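What you see is the complex with one protein chain gone and the rest in place.
For chain A:
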Amino acid sequence: MDVLQLQRKLREHQAAMIREGFLDDQFSQLQKLQDESSPDFVIEVVKMFFDDSENLLNNMTRALGQVPVDFKQVDAHVHQYKGSSASVGAARVKNVCATFRNFCEAQNLEGCVRCLQQLQHEYSLLKNNLQYLFRLQEEIQAAGGSIPTIE
């Protein structure tokens, strides 16, 4: 596949991620912060977000497995996750976190467990989509092309 085709694929994939709500404007703000002096900025931030995600999802799982459940503790983890997902533009993850917090406040264990499952699902989808995005970027760069950013 040539550079032009790859670039079009990338543009389409980014547009789809936005359309389907995986990413919001914050992600394009991050792309604007990337330049020659910080060429891997977005990937670095996203990698940190992946690490954060895995940590926090584990923490939530453990907290929900305790007897009795400390909902304030669960909420603290969800709040952190909501923050970092907002910072990278991970809209769907962020939205599930918002719902999750409501269940924590209501001390609704079933609701919390459902939200955790949803979060794991959304995170997994997002991770796959972003990794695909980054692979396309790598291919474009390897072929000497430039990365189109989200308009």
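Keep this in mind: a residue touches a chain if its C-beta (ideal position, glycine included) is under 8 Å from a C-beta of that chain, and two chains touch if they have at least 3 such contacts; residues count from 1.
Here is the rule we go by: contacts and distances are computed from a predicted model.
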| item | value |
| --- | --- |
| Per UniProt, the name of the complex member that is left out, chosen from "Two-component response regulator arr5", "IBH1-like N-terminal domain-containing protein", "AP complex subunit sigma" or "Copper transport protein" | "Two-component response regulator arr5" |
| Touch criterion as defined above, residue of A:21, A:39 or A:83 at the omitted chain | A:83 |
| Options A:20, A:44 or A:70, residue touching the unrepresented chain | A:44 |
| Absent-chain interface as seen on chain A, which is shown | 26, 29-30, 33, 35, 38, 41, 44-45, 48-49, 51-52, 76, 79-80, 82-84, 86-88 |
